[in-house]
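Missing here is one protein chain; the remaining ones are kept as they sit in the complex.
Let's look at chain A:
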Amino acid sequence: MKWLAAILSGLLLALPAAAADYAALPGGSFPSVLPADGKAAPAQIAPFALRTEPVTNGEFLAFTLKHPEWRRDRIAGVFADGDYLSHWASADSLGGSISAAQPVTRVSWFAAEAFCESEHARLPTWYEWEYAAAADSHRADARQDPAWRERVLRWYGRPSNVPLPDVGGSPDVHGVRDLNGLVWEWVDDFNALLVGSDSRDQDGADKFKFCGAGAISMREKENYATLMRVAILSSLKAPNTTTNLGFRCARSK
């Protein structure tokens, strides 16, 4: 049985890994919910490329077979909590109830980052992710359209105990899929979005806790669909894993 698994994983490794698709995004000046200067400045986003789909179970399994230090039975506790990849049947197989085409979840920030590095990429920054996710099928920024917001919020309301759909939703104007509606996604700077809840009040009791000219204040308060995502990402620690948190990778131009 063991040798069979070995042969199978050997075969898997031998298969030429289908290179992931990346779409080019132009970037530019983007009014983020998190102003760059803490007041009103838009984010300046350099042209970049974004993975068209989130990383799947199948892709992540191939990664752990190639880089065994990221297997769930070998990973150092400092890089991932105890639930890391715990939905898989074993450390080196998905099992029958998991689809290889589902987005991988229960991955830590460290693991997501290591995966991206393995395909010569990195995690997107929050600004890159937010900018990409503002698109719909025919506009780069559809956020003012109530239909866009409605769609995002409808997904938030979906129960998390039903199996995740496979990746491959309909593409947006950039050719990117599944940014809204499938899983939450890690970003590179997840732990820097809200530098402390009291940081807006530099003269308050916490004035020594934070350093810097202007702290972040949130614009477009009506846009709570995006703010919810900021709040969730900000509540995470880098080794955390959750049942509906996955990732995709990005590349600088």
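As a working rule, a contact is a pair of C-beta atoms (placed from the backbone, for glycine too) under 8 Å apart; a residue touches a chain by one contact, two chains touch by 3 or more; residues count from 1.
Everything that follows uses one rule, which is that contacts and distances are computed from a predicted model.
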Which of "Purine nucleoside phosphorylase", "SCO family protein", "Acetolactate synthase" or "ABC transporter domain-containing protein" matches, in UniProt, the chain that is not displayed: "SCO family protein"
From A:Ser93, A:Asn191, A:Asn223 or A:Asn244, residue that would touch the chain that is not displayed: A:Asn191
Sole contact to the chain not displayed, among A:Trp88, A:Trp109 or A:Tyr131: A:Trp109
Hidden partner interface residues of chain A, rising order: 36-38, 41, 44, 76-79, 109-110, 113, 117, 122, 188-189, 191-193, 195-196, 199, 208-216, 237-238
